[in-house]
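Omission of a single protein chain aside, the complex is shown with its protein chains in their original locations.
Letters A, B and C name the chains as they come in the text, with residue numbers starting at 1 for each one.
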Amino acid sequence: MGKNRLEAFSDGVIAIIITIMVLEMKVPHGDSLEALAPLLPVFLCYVLSFVYLGIYWSNHHHMLHACQKVTGSVLWANLHLLFWLSLVPFATGWMGENHFAAAPSAIYGVVLLMAAISYWILQQLIIASQGRDSLLKKAVRGDWKGKLSPVLYTIAIVLAFWSQWISIGLYVFVALIWLVPDRRIERVLLSENT
Amino acid sequence: MGKNRLEAFSDGVIAIIITIMVLEMKVPHGDSLEALAPLLPVFLCYVLSFVYLGIYWSNHHHMLHACQKVTGSVLWANLHLLFWLSLVPFATGWMGENHFAAAPSAIYGVVLLMAAISYWILQQLIIASQGRDSLLKKAVRGDWKGKLSPVLYTIAIVLAFWSQWISIGLYVFVALIWLVPDRRIERVLLSENT
Amino acid sequence: MGKNRLEAFSDGVIAIIITIMVLEMKVPHGDSLEALAPLLPVFLCYVLSFVYLGIYWSNHHHMLHACQKVTGSVLWANLHLLFWLSLVPFATGWMGENHFAAAPSAIYGVVLLMAAISYWILQQLIIASQGRDSLLKKAVRGDWKGKLSPVLYTIAIVLAFWSQWISIGLYVFVALIWLVPDRRIERVLLSENT
Partner (left out) sequence: MGKNRLEAFSDGVIAIIITIMVLEMKVPHGDSLEALAPLLPVFLCYVLSFVYLGIYWSNHHHMLHACQKVTGSVLWANLHLLFWLSLVPFATGWMGENHFAAAPSAIYGVVLLMAAISYWILQQLIIASQGRDSLLKKAVRGDWKGKLSPVLYTIAIVLAFWSQWISIGLYVFVALIWLVPDRRIERVLLSENT
């Protein structure tokens, strides 16, 4: 299985998810600026999810860069990741329409947590396929972001039923620590070549 | 006709089908966890169809890998396959919304059967285009999955009007036997190169 | 401007149009086989438009194969073609929902006619960009299909208000004469290389 087609397919799926999510923001009734006001929480949810999907797309790209061959298990682990990412618009829409109510905010965290777990599974399978001198293994050594994120998602899910604003704050915080692009993989790849 | 553009187009269509199918899961009214309960059968249908589309994408990829040139008939057999795959979300939605009623469960099987037949036609046309020493012909020799699946779909369609749970069980069973990725084509290709 | 990106973009747009058109077939209310009956005209419309979009995708591919460089005017002529193709689902849905009424059947022909004209403009601009020894010019010499189709569309548009079944018959007839894939371009390209 060529890596290129896996990348192209993943790009296609993420491009569709990220675009249609924003397209789903409904045109308001009424033609005044006030008609836009109720859309604000929905809009903010979309911005947050847009950033998350952008982070996944960017990190996915870097990870596949360090992957030479695509095995059957890597292929299915990738589809598994895409499945959870494709639920992001659902969770986003539910959270936005209910103005950050407790249950939708918790479910949003569950989807993020499952996406993080499926990303981790994909990473482990690529490392396993590379054998002892895995480039990716070196690259993700000391990957504190990848370890911290699922912990923070879990805390956010539990706390959502007590105060959803803490949950939202945690989701925003995790997005911010990831926005700094992951240059470790690039660095290891560069140092290998020299 | 270049194989690359056929692959890219097929990838695009399958990516759109698989993604939009999940996106069609409607956001529930109400903001409690209980509001999610009626979505469970719909969700399970989507998971099943997601797996089926993943199987088709993966097998399609392997088959085209063993195909050197794209003739007009291969192009149209491919579009024919994509047409039936594009009906999967329709059958999935109808089955999910009616909680696995008899007729929708049978129609779901009809769509799967037609997709399997159109896949088989595409395979035969690629083999025919390759002439006597067809790589693909060797690769699919002893393809018991490809022969068994349409038989099981047909049984499932008939039995749906008696007990749809047997049908659903058969659809899940066929998906499971395909989830083991098809390494035969890769093996024949490898042995050719050595 | 690289030809590859123009091809990839066109493929993406046509893949989205062809797929979403089929996805728009609404899941029927009711869980019996009879509930599918009213969908039959809609379904047949979709099959016809699916074939038309497949023909355009295939011919577009062959035409770009014979095109070396993409000028600004070729780029915009291509977008112009994509614009009319993107109206096919609209015309298809209107015709299907109104069971082949006169006005929708005529508008369907108008969209096909505009797509044919924009395809012709694109072809002329590619020929112009190739200069005197245009490969494409040789390839489309004696292109009776490309000349006959707009004439038949125009007849179908006018006759729709008298009997829409003649119009539908003409649309089906034109699709059938195109289904035979266009090998002229390939032939000229081959003879150039030898």
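One rule holds for everything that comes next: a contact is a pair of C-beta atoms (placed from the backbone, for glycine too) under 8 Å apart; a residue touches a chain by one contact, two chains touch by 3 or more.
Since the structure is predicted, the reported quantities are computational estimates derived from the model, not experimental observations.
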{"item": "Visible chains that the absent chain touches, using the contact criterion stated earlier", "value": "A, C"}
{"item": "For chain C, the residues touching the chain missing from this view", "value": "1-2, 5, 8-9, 12-13, 16-17, 20, 24, 72-73, 75-76, 79, 82-83, 86-87, 89-90, 93-94, 97-98, 101-104, 106-107"}
{"item": "For chain A, the residues touching the chain missing from this view", "value": "7-8, 11-12, 14-16, 18-20, 22-23, 25, 27-28, 31-33, 35-36, 47, 50, 54, 57-58, 61-62, 65, 179-181, 183, 186"}
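Keep in mind that, in the parts below, only the chains that are shown with their structure count from here on.
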{"item": "For chain B paired with chain C, centre-to-centre distance based on mean C-alpha positions, whole Å", "value": "27"}
{"item": "Geometric centre distance via CA averages, chain C-chain A, whole Å", "value": "38"}
{"item": "Residue list for chain C, restricted to those that touch at least two other chains", "value": "none"}
